[in-house]
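With one protein chain held back, the other chains of the complex are shown just where they sit.
Should a chain be cited, it is by its letter among A and B, assigned in written order, with residues numbered from 1 in that chain.
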Amino acid sequence: MADVMTKKHTHEPAITIAKRDDLVWWKAWLIRLAAILIGFLLMGFVSMMLTKVSLGEVFSMMIRGAFGRLFEGGKATMLWKFLQETAILLCLTLAVTPAFKMKFWNCGAEGQALMGGLGAMICMLELDGVTPWLHTVLAVVLGIVFGAVWGLIPALFKAWYGTNETLFTLMMNYVATQLVAYYVLIASKGLTVIRPVETGALPVLGNQKFLLNILVVAVTMVVLYFYLKYSKQGYEIAVVGESQNTARYIGINVKKVIIRTMVISGAIAGLAGVLLVAGTDHSINTHTVGGLGFTAIMVSWLGLFNPYIMAAMSALVVFLNIGAAKVADTFFLNSSYADIVAGVVILFVVGCEFFIRYSVKFRHTKKEARS
Amino acid sequence: MSTVPAIELQNITKTFGSVVANKSVSLTVNRGEILSILGENGSGKTTLMNMISGIYFPDEGQIFIDGEEAVIASPKDAFDYKIGMIHQHFKLVDVFTATENIVLGLKEEGRYNLKAAQKKVQDICERYGFDVDPKKKIYTMSVSEKQTVEIVKVLYRGADILILDEPTAVLTPQETQKLFAVLRRMRDDGKAIIIITHKLHEVLSLSDKVAVLRKGEYVGTVNTAETNESELTEMMVGKKISLNIERSEPQNVTPRLEVHHIDCTNREGVLVLDDVSFTANAGEILGIAGIAGSGQRELLEAIAGLQKLDSGAVLYNNPQTGNMDNLCSKTPLQIRELGVRLSFVPEDRLGMGLVGNMDIIDNMMLRSYTKGKGMFLERKAPKDLAEHIIEDLEVVTPSATTPVRRLSGGNVQKVLVGREIAASPTVLMAAYPVRGLDINSSYTIYNLLNDQKERGVAVIFVGEDLDVLLELCDRILVIGSGRVTGVVDARTATKEEIGLLMTKTEGDAQHG
Partner (left out) sequence: MITAFIQSSIPLGVPLLFGSVGEIVTEKSGHLNLGIPGIMYAGGIGGVIGAFLYEQACGNQLANMNPFLAVIIPLLVSILFSVLMGLLYSFLTVTLRANQNVTGLAITTFGIGLGNFFGGSLVKLTNSELPSVILTKTSGFFRASLPFADDLGWFGRIFLSHDFLTYVSIVIAIVVSLILNRTRIGLNLRSVGESPATADAAGINVTRYKYTATCLGSAIAGLGGLQYVMAYANGVWSNDAFGDRGWMAIALVIFAIWKPLLAIAGSFLFGALCNINNYLPGLGIETKELFKMLPYIVTVVVLIITSMRKKREYQPPQSLGLAYFREER
């Protein structure tokens, strides 16, 4: 050992990093789980310091915030709300996923959903003298069409000129916001709030206000899973996303795929807007989507293009949000505390991918082994 | 001259994950000496040199420079030891000028002064006889100009140990001679030069010593004067092999594809194909030779329907209908619908021919996914095809569901060529199909092409190694700057003749 130490290895790198892509799937998931856990614990300790209660109490409060007193024999009201929020976030996540698989950074789910909601709202308010079921159908269709169009516009320019879609879709969000602000002022005759209307609204299933929304999203999730994995169009999306050159080489019309996929993406986001407006609020304002369109981008990426994993990730994020909001509420912390908690946990999950894709070795152990 | 070697490597080992790239390699280079590092593709030559230039760090072993142990943890450390490497894939910033690239990363005394640097660049150019415009942007340069910039860059830094990685791969025979003259001049200046190559005749004509690597292991060093081609080959491959490609006489030669006066402008507005005409015959291998970037890629892509043409026609003599179909301005899909069985092995295997992140089965599906009714995919036939190819072409892979990115270069190419041949084509185009392949895989590919030729396929082979072109093809079409500069009979032409045609200027271009 001693003679090794005398050699000068002073500026030799202490850590070596090597790429790996053969990590077994369960180890990868173990790493992700650990990252979520560490994020949770860290935020738990921060909460502990802010609120001066024990860690266990913080977590039980979060659980109570998300599910109410369900586990203590209480009513399921909170659980339904939790499922509803998960469903809406999942719907937006599903919306951006086909685009992401195509490496089209659709950051415009927020605006596409808002436009979907606006379409539904316009139909609900302005249409007169149609049979109720037709009114609802028209509201749904118009909402989806609005969302699809909002997705189509950036796609057209991306397909023809290669226009940067990240910023284009972002800007479209704010245009949508202003359109909604404009319409709210018009429709409310300057009152700034549209009073909820029942005409054209989605029906309520089994006395449970959120049930239909949840079912619709569940069906969308399964359909999208099969579409991406087993359909010819899903295969085309994957090829275009991996390499546009390959796509052209085998004769895929890349422009057509970009446009078609973004219409689908916008339409699903539009559907989320319809569910919010025609299915839940029966009204609209500029905060109807409330930033979920942005959260969806992160959830989609965390979901590894698999709709089922996305469902789990959506539930996690919603749990963090509602749970942390409950903690904040109880201890008179600001409601933005929830954003911080969710942000930190997501950053941990984003960061942990490194340990899945690279292996880190410390050099000195190797040196000793050699001598 | 001192007897202490300029560089001495002792027991260098480097692994990437589970792949051992270099295993206990030791070698030495003296000043005033040119050392060739000879080895097949994938034998670890570049990895070894990257460790001297600070790109990689060895897992084990020591490097001595002028007798002192050196720790080279970054390219900067390498500069401090006056080591300069000219990489095979040039390390230049496209939007910078030559001078900006040359001074990049330097910490010179005084203010940042581009004018003074330009002067110094010009001095170096005059000294060694280079021809570079210091103010020219890299993206407007030809490959050989870029290489010159790389060499000047290394000299500007005062390097006296030079490493060149496959420097002749993209040069014409004439440019190669010029480069060798410069290298000899540098050697006589007292510099130590290491040149990585897999071309035997270059080794023999240029270097003083040859170090041979095989599958990451060091085989030995011999003096060039005391060796010959067959001994080197044996050291390199590990067994005696004959380096002859069996070329059969063409049978039933009929015109299959006629290209008439095509012009093509690329996205930057440059004319990349200028009035190109030729005929590819069934039962024949037509070689295409030219300096890299002379329009070879655009030509093949134009035939495959991937490149828009300004004018001209690509006529396909359909053996089934007897019709002449014009493929011009049709998409690949429309071409296939015409019943034209055109297969294409593109230069960029993982970026165009295959999808690296997909497995072998999904890559088979690229050609066939539209088949079958309904909106869902048919996976049975591609799976069978994948297994068939793995067995027939001896593809080394854990399974058919392994992403092709994880396969070695030779196996990737077998998957691609296998898929393209499986479509039983009437025209088969292959661009640089053996680039980066070891000798055995290369011969597998040559045999497959010959086999297709004997079946009456019109084979078009774009190559860079003129020796191979002359041995494999029946006719060779030479292009220079997007124009056809000649068509020669591969059985009688010489390398120098083709080299001259490759650089022929516009004025004396002829049509073939």
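Simple rule for what comes next: a contact is a pair of C-beta atoms (placed from the backbone, for glycine too) under 8 Å apart; a residue touches a chain by one contact, two chains touch by 3 or more.
These numbers were taken from a predicted model, which means no experiment stands behind them.
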| item | value |
| --- | --- |
| Displayed partners of the chain not shown (whole complex) | A, B |
| Contact with the hidden chain (one of A:90, A:122, A:139 or A:172) | A:172 |
| Option touching the unshown chain, where B:67, B:105, B:190 or B:220 are the choices | B:105 |
| Selected residue (touches chain absent from view) among A:134, A:181 or A:205 | A:181 |
| Contact set of chain B toward the excluded chain (per top definition) | 16, 53, 55-56, 74-76, 78-79, 85, 87, 91-96, 100-101, 103-108, 112, 137, 139, 267-268 |
| In chain A, positions touching the absent partner | 17-19, 105, 107, 157, 161-164, 166-168, 170-172, 174-175, 178-179, 181-182, 185-186, 190, 291, 294-295, 297-298, 301, 332-340, 342-344, 346-347, 350-351, 353-354, 357-358 |
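Methods note: only the chains that are shown with their structure count from here on.
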| item | value |
| --- | --- |
| Touch list for chain A against partner chain B, complex | 7-13, 16, 18-22, 230-233, 235-236, 238-239, 242-243, 245-246, 248-251, 253, 359, 366, 370 |
| Chain A partner contacts - residues on chain B that touch it in the complex | 16-18, 57, 59-60, 69, 71, 73, 77, 304-306, 331-333, 336, 344, 346, 348, 351-358, 362, 365-367, 369-370, 375-377, 403, 405-406 |
